[in-house]
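Missing here: one protein chain of the complex. Every other protein chain is in place.
Let's turn to subunit A:
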Amino acid sequence: MTGTPASQPRVVTRPSVGRPVPRLEDLPLLTGAGRYLDDIELPELLHCAFVRSPVAHARIERIDVEAARAMDGVHAVLTLADLMPKLTSGRMPLGASPIKGENSSTPFVLADREVAYVGEPIVLVVAHSRYLAEDAAAQVQVDFTPLPVASDARAAMAPDSPLVRTELKSNVLNSFKVGFGDVEAAFAGAAHVFSDVLSQHRGCGHSMEGRGVLAEIRPGDELCVWSSTQMPHDLYYMLQTMLGLDQDALRVVTPDVGGGFGPKYCLYPEEVALPAAARLLRRSLKWVEDRRETFISSIQERDQYWSVEVAVDAEARLLGIRGSLVHDQGAYAPKPVNLPYNGATAMSGPYILPAYSMDVHVVHTNKVPVSSVRGAGYPQAVFAMERTMDLIAAGMGLDRAEVRRRNLIPPEQMPYTKKLKARSGAAMVYDSGDYPASQREALAAAGWDDFPERQKRALAEGRYIGIGMANAVKGTGRGPFESGVVRVGQNGKVSIFTGAAAMGQGLATALAQICADQLAVPPEDVTVISGDTSKTPLGLGGFASRQLVTAGSSVHLAARAVAEKAIRAASSILEVDEDQLELREGHVHVRDGNRSLGLGEIARMLRGAPGYAFPAGVDPGLEASAQWRTDSLAYANACHVVEVEVEPTLGSVEITRYVALNDSGRMINPMIVEGQVQGGIVHGIGNALYEFMGYDDSCQPVTTTFQEYLLVTATELPRLETIFRETPSPKNPIGAKGVGETGTIPAAAAVISAVENALAPFGIRISQTPVPPQSLFRLIEAARQSQAGQPPRRKDLPDDQET
């Protein structure tokens, strides 16, 4: 940033931060005037479709494109060989890693020798309409020799397992250990040891707008790439390298983005293939993912297998956890180990854990590649931990909340250093939060203590109701920075330029509020320009619930610097001491007088006029730039309590009550925060009960429509009751913590805890997600058979239900 202010400029404003300011984004989106990727129309635009692999693993013997090329309206049919003259590599670079490393796990721009999952792109068809492109794609002949597949990550680890790709020596991409303390001693001295094996299935991000790319050829051979991505700058840097372009020959822009949820964090082969083809053909090209393509080519996540053993003392205090984690990476690794590392290091969450050892194996399978979906490894870790907490409670005859309470990090130990490192290598330091109070408040709101009585009454009527809970902590606001430039225009209105990427979360409104308060203008007078590399030289983008914290902090600092500059300039122009000036309603006022200068006037003076005096002691331009740097995370926390009713004869679950406490630090816009939490919870409920990305043994996807893959709809939900705490983060100037994922992370664990509790009379343990009716029904039937028809009795209720 340009100059750190020695003292706070005097700003008089009615704060907009903390108020539910209506979103600045809404008007075009409500009236059909939004501009999403598929809405962009250009003269002479051609349309693309991809030929994708119909088999999970095969050698490509021959690709015959002649019939397709001969069709009316077809402009080109391109294989990797055709694109290579415009590419520096046929293989995608390792994402999010500027460091050169081994690269035998990233996807190819187009597959030309072998395919490793159903959906892998092989041929790019360019035609005058998408209809014609799809017609032609169906006429491309690819001869395959089938190869054996690896479908289960656990089996794929075996030395004699078929290889996911023949170039690999082993399906194990990476194995590492995460841990601290003396685990053996912990188990040797334990009063009780419990163990469990947990599995969580994969789902998709399913933003309602799929991915899409438009490569526009502009005069002078310039390339403008529009992409529905969370990472415009990453794409810009990557394309410079992959296409061998000078930085000024390329621009990357994100139009309105119809949701992200993780899958748009990765860079994809299509985002390289289209620009390369556009340069080859010298034509502008568009490709928009259809929903079937989402199912078979957009990132998926959550297939993990955890074996967990926990040692506790006689008071149920955690002594140690050990185990192993097998992470299904799918066919390729666009990012190296982010998710399993997140998961393994996040497991102990809000609890004090003296010793820990987790063996992590990242294993390829012949399925869609894996990276982040909302939560990014955390939901699995929380599921493993919270299910373990319930296991301890059941095993020791204690209340589930009480076991957690005894192990929560007390507020007086904040900041609390976990004996682990974040991915940046920095120490994992929980900056703030009151976990016991959060749990207390959530339980009280949900009527946890009265529940056993209600449950008893319900059971007497033959109804199976249950309650469950889960705590979670999420590191948010990942750095190293996000850019923020604040500039006052000639009319006094303010613009923010940022590398942060908007994808529907209300980023522009929140940043405008932060800026508005520093400059004493209404948020409506602030515009936010994001996701355009020609307007913002530096930036990262959207991931890890980071943008409000990082971009918000940069905008806060930049706006404050602008305020200070305006006052300094006004002092020089009006010849009044700075301490006699204040910024109010977009003007710098002399405090005891009626003279003032508008921000627009000051901006006009600071733009410079040849031959006229320039205000002394200020730099040109009423603007400031900040790249707030951080290596630490701001840790948000949540406690969810869920009530369900299960119909054992159908295996169906109705969520009857959902109470969610969320602490994401200082809330810039409580309305937006609540929306994030509610949307996040519903995603997590989907993961718990409905969303199942199925594959058969030959790794054929079997859920490729919304009729087979169920997303939660409005009728499956009770009213979501949200409670907010605001423990400001001391780690950033605005005190904020991220909120994009905190709703999702504990949700599945809490729902499953409730379902298990409802079925306590059957003595069922649930260690998996999701549990759609058929899975639950099978568990119930198995339990019925082993109970040999015994009716549920009072003593079959778990002990934490005793009052």
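Basically, a contact is a pair of C-beta atoms (placed from the backbone, for glycine too) under 8 Å apart; a residue touches a chain by one contact, two chains touch by 3 or more; residues count from 1.
In the analysis below, contacts and distances are computed from a predicted model.
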Given the options "Cytochrome bc1 complex cytochrome b subunit", "L-serine deaminase", "(2Fe-2S)-binding protein" or "Alpha-D-ribose 1-methylphosphonate 5-phosphate C-P lyase", say which is the protein name UniProt records for the missing chain. "(2Fe-2S)-binding protein"
Any idea which of A:Glu386, A:Glu674 or A:Glu756 touches the chain not displayed? A:Glu674
Of the residues A:Asn594, A:Gln707 or A:Gln774, which one touches the chain left out of the display? A:Gln707
Who touches the missing chain here, A:Ile296, A:Met605, A:Ala626 or A:Val682? A:Val682
Please give every residue of subunit A in contact with the chain that is not shown. 20, 22-23, 25-27, 29-36, 38-39, 41, 129, 131, 206-209, 256-259, 261, 290-291, 503-506, 671-672, 674-675, 678-683, 705-707, 711, 713-715, 717, 719-720
